[in-house]
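A single protein chain has been removed from this complex, and every other one stays in its place.
Entry: subunit A
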């Protein structure tokens, strides 16, 4: 039974096919016709795994949802609150600044809170940013920031109450 034990040269199929064509292999193996009829999506050729050098990075993106933005804000807010800060306005600003320092994710949110100022805009801001379908999923999440500033806010969050 003729075989070429060169697994690094071509695929199993290409080697077998060439051996048959050369007349070295007399009988077709069982799987040959099946592979011919249904080849795989990628030919199983050997590739040497090379390391990535320098700044080359894999092209795999992070999976992030809109609620991750809210989660980040809430976590930072609670963290800053634990440090002893009580004034809400200040807490918002500090949270925004801290998140901006961490990454550019909340830049839009932070810019709008600073631009319009006060918690009046903050209540309406998430509804403006998020689409309706995402909002319905976010109801339980948005309850948390609501509970936080219910006692101090003069405006009730009409925009966020369930329709």
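Rule of thumb we're sticking to: a contact is a pair of C-beta atoms (placed from the backbone, for glycine too) under 8 Å apart; a residue touches a chain by one contact, two chains touch by 3 or more; residues count from 1.
Heads up, the rule we're going with is that contacts and distances are computed from a predicted model.
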> What is the protein name, per UniProt, of the chain that does not appear here: "Translation initiation factor eIF2B subunit delta", "Small ribosomal subunit protein uS2m", "Potassium voltage-gated channel subfamily D member 3" or "Calcium and integrin binding 1 (calmyrin)"?
Replying inline: "Small ribosomal subunit protein uS2m"
>> Please identify which residue in A:22, A:41 or A:101 touches the non-displayed chain.
In response: A:41
>> Counting contacts across the full complex, list the positions on subunit A that touch the omitted chain.
In response: 1, 3, 5-7, 11-13, 15-16, 27-31, 33-35, 37-38, 40-41, 44-47, 49-50, 52, 58-63
